[in-house]
Each structure stands twice: as structure tokens, then as C-alpha cells.
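Excluded from the complex is one protein chain; the other protein chains are retained at their positions.
Per-chain numbering from 1; labels A and B assigned in written order.
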Amino acid sequence: MKRTRLAVDPILCDGHGICAELAPEWIRLDDWGYPIIRHEAVPPHMRRRVAWAVSNCPALALRLEAVDAGGVRP
Amino acid sequence: MITLEAETLQSRFWLDGTTEVVAAPGPGRLIEGGDAQRSRTLVAHRRQYGAPQPAAVPSVAIGRLVAEAGLTGRGGAAFSTARKLAAVAERGGWTVVANGTEGEPASRKDQLLMTLRPHLVLDGAMLAAAATGAGSVVICISEDRPAALASMTAAVAERAAFGEVPHARVVATPPRYVSGEETALVRWLNGGPAKPSAGRRRPFDRGVRNRPTLVQNVETLANLPLITRHGPGWYRSRGTQEEPGTRLVTVALGAGRLVVLEAACGASLSEVLTRAGVPTAEVQAVLVGGLYGTWLTGRSAAAAARLSRSGLMPFGASPGAGVLAPVPWDACGLRETARILTWYAGESAGQCGPCRFGLPALAGVLGEVAAGRPRPGAMELIDHYSEDIEGRGGCRLPDGAVQLLRSARVVFADDFTRHLAGQSCRCRPEPQIGFRPNPAVGQ
Partner (left out) sequence: MLRNGPHTASVDSKLIWYSARASGIVSWSLLAASVVAGLAMTSRVLRSRARRAWILDLHRFLGMAALVFLGIHVVSILLDSYVHFGLVEVLVPFTGAWHPVAVAWGIAGFYLLCAVELTSVLRSRLPRRLWRSTHVLAFPLYVVTTVHGLTAGTDRHSPVFEIAFYGMSALIALLLVARLAMLRHDSLPDPVAQRPDRIEPAQRARAAA
């Protein structure tokens, strides 16, 4: 399976915080309720949790991207 | 008190009635002698600069000439212009957006260029259109710059009167810093708000009307007709090997006064400052690049710093938007930085939580330190906020604030120590670096 990383679109993100509830080992919330996500590739044992967080984001702001992909900004 | 030597300056202009901008003379290419009358009209422009695209230069060759010349962007990012042109050209360009918004509030070079050499900018935009296959040109100018707006609008109208229809139009943009960002401009032209979109679609791929769009700073564009006319060799005859050519520099002199001059890339900062009338011995520190920039000590500026990426990288800085804002010895760099951070906080587009809440929080804590009333654990809190907001916005605004603050802590370390100890700041209270304030709510 190729290596993927979790990324958030900061503009779509509304700070609901559901992702941090569902995958607390991978996502934590900053002082204002917005997600801080680990940069590394998601390890196999976390994949289901992280995918669950992605599909439950009310703003659809989370995505899994291939590790070599460029980030959201140049 | 930074004094000005009158002999080094010539023509004076009042832009927008509030800021005095003086174009200093020098062996410039974009600005020569600062004579406003020289090339404002199309006739005078043609007499001075000739035709932009000589018959010997077909459209397909424009990109190649620019690549050989090694021109890079003058809007702050310094991306290779040839690569940008190629990226749009290979997708079939739709439109060229000449970015004259000059969101960097301490910069005036783009406004001056558009006021003095509107036809040079237009020539450049049309060349870029020819090189990318674009059929239209849009010139974006901030709505609070009436002189530049009037100048470019008149230039476009004049072309039409002469029978040259460049399919160009001038569009006013909101006077916000983030409005000049590439994706924000595209969004504005597509009818949306002038705020960045963090989508992975870059304008060269999907921009105005979802078609490939070239967004280029007006100063960068103004170089194109010079390159096509005189050749890459001529362009490279000034500047350094890695960074050829010249660039416009805005030097802030305090009390709302600015000097705009043209310098070769790689020129020493001390030489540039001296030409602007600023004796380097009187400089405590220099803000390099713009409010989106980095502080340098006066010593580094005087000694080894040069106006190029390689010349500034050892100091953790980069040319940015070409602004140099020196502060004298009796000014408080910490207070200036706190003021600038407050400005940053007011410029947030409000789209991303970390920026919208983090920048004001950061500015608030720093403001307390600057006022001599730091809260307990202020520096740890500043560290915490800086870490938390860096890289987490939809654009680079929060990164600029963090980078500026980081450099301030190094350059003004003594001031930080004094303020944190609650000692009063004996520096002059008036702000040193003048810049355009945040727009009113709703703009």
C-alpha cells in the first residue's frame, strides 16, 4: 500500500473538532479548536481511524494524500 | 533622526496626496532620472523605449529570451518568470493578470512604476500574453491607489485611441494584503471574494474562468520589453550571475517619506541605503523585504548584506518585495515589531482558524511586552503561538508574522530583556516605519 499522509484544508476547516475525537493519537486541537495533524505517513494500524476521521468531517476538510504530493500551498 | 542629502534626489511626486515618493536617479532601466513627463504618453514612450516586440522576435521566442535572461518575479516570491510563462503557455494561456496590487504596505515601487511608466507595464503584459497565447490582459490595482489606477486606465485608453487595442482592462481590488495573492486575485476576477483559496489548483492551471492564467507582478512584466528589445545579454550585464538584472527598491525614511530607487541585484545594502540618503552609521536595524520580511542589524547591513537571495540568506532574509525600512538608534525595534504584528492580525482574511485567532493572540501578547506590561510566561506563550500558527494558514500571512518576530527576538534581544524586566523604554515613541493601515472593516 502506498504511503499516505493526512492533510487538512485550513480554509474549509471550521474547527468542529470531531476528527480529534475520533483519532486523538494523530490529531490534536490547538488553543482555538483547530486540528494540528502529524506530518508523517500514517502507519498501517492507524489507517482505519484516520479514514474514519476523514469521512466524518462535517466540512469535508480532511483528505489523505500521497506522501510525495506537494502540499496545499507552493 | 535620519537625514536626507538633497543633492542625491531629483524629482518629487506626491502619490495619493499622503505619501511623498522621490525617485532617486541612478543608472536605472525601469526608472531613469525619475522624469514623469518622459514616457507617460504613448508617443513619448515609443520614442524612449521603442516597440516592445521587434519583428525579429516572434512570440515563440519570448519565453526563450526570458529564460536566457534569468528574470525572476519581483512581487516577493522570486519565482522564475520563464518557468511561469512556460507553464501557462503549454496549457494554452487564457489571460494575463498584471498584479499591481502592491499589498505590501511599506512598498511603493509598483505604484511609482505604474504612474511613471504605464506603457512599459502594458508592453510587458502584452508580451506575456503573446508568449502564453493569452487573449486578454487584466491589470489589478488596489482601490486606494488612485494615481496608479488613473495612470493605467489612461494608458489603456490611449492605446485604444491610437488603434492598438490590447484587450486590456483595469480592475480595482480591495486594499487588503492578502488580496494580492495569486489565488485571491483569481477568485476576485471570477466574482468571488479577494481571499486566497488553498486549493491545489494553481492559477497557471486553472485560474480566471477556470482557464490557465498567468499572474505576474507589474515590475516583472515591465522588464519583458527591455529583454526582448535589447536581448538577454544586455539584461545580464548588470546584477549577479545567479540573479541578473536590476530591481526597484523602496526605502522607508520614517514620517511617511519614502524613496524608490533602482539598484542592481546583488548591490550592497549599505550602498542602496546611502543612495537613498540614509547614512548607515545612523541605522540601528533594517527591516528587509517588507512587513513580510526580516530584521537585520545595522552592522550586518553595512558590512556584508547584499540585495539578492544569496546575499541575504546568511542573515535569514530575502529581498522579498524590495523594501528596506531602516530604524535609527533611538527607536525601539520591539515596539515597531509589535505594531507590525498588530497590522498582521488585522489583515487576516478570517478564513482559517489558526490565523484568525492566533495572529491577534500573538500580537496581543507581544503588544503587552512592548508596552512594558508583559504577562507572566509571555515568551513561552509567544513561542507556543508561533509554533501553532506557522504553516497552518491557507496562505503565508501567519508565516510572515512568525518569521518577522523570530528575527526581532534576535536583533532586538536587549530590548526584549529590558521590556520583560519591566524597565521603561527610553526610545522615542513615534512609529518609525510608515505603512498603509489595515482597511476598514467591510472592505
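Here, a residue touches a chain if its C-beta (ideal position, glycine included) is under 8 Å from a C-beta of that chain, and two chains touch if they have at least 3 such contacts.
Everything numeric in this text was worked out from a predicted model, so none of it was measured.
Shown as candidates are B:Pro193, B:Gly391 or B:Pro431; the residue that touches the absent chain is B:Pro193. In the complete complex, the residue from B:Thr115, B:Thr294, B:Ser348 or B:Gln432 that touches the missing chain is B:Ser348. Of the candidate positions B:Glu90, B:Glu164 or B:Glu380, contact with the hidden chain is made by B:Glu380.
Residues touching the missing chain, restricted to subunit A, are 14, 16-18, 21-22, 31-33, 54-56, 58, 60 (touch as defined at the top).
Everything that follows uses one rule, which is that only the chains that are shown with their structure count from here on.
Inter-chain centre distance (subunit A to subunit B, centres taken as mean C-alpha positions): 34 Å. The part of subunit B that touches subunit A in the complex is made up of residues 196-200, 202, 351-355, 357-358, 361, 385, 388, 392-396. The part of subunit A that touches subunit B in the complex is made up of residues 9-11, 13-15, 30-34, 36, 70, 72-74.
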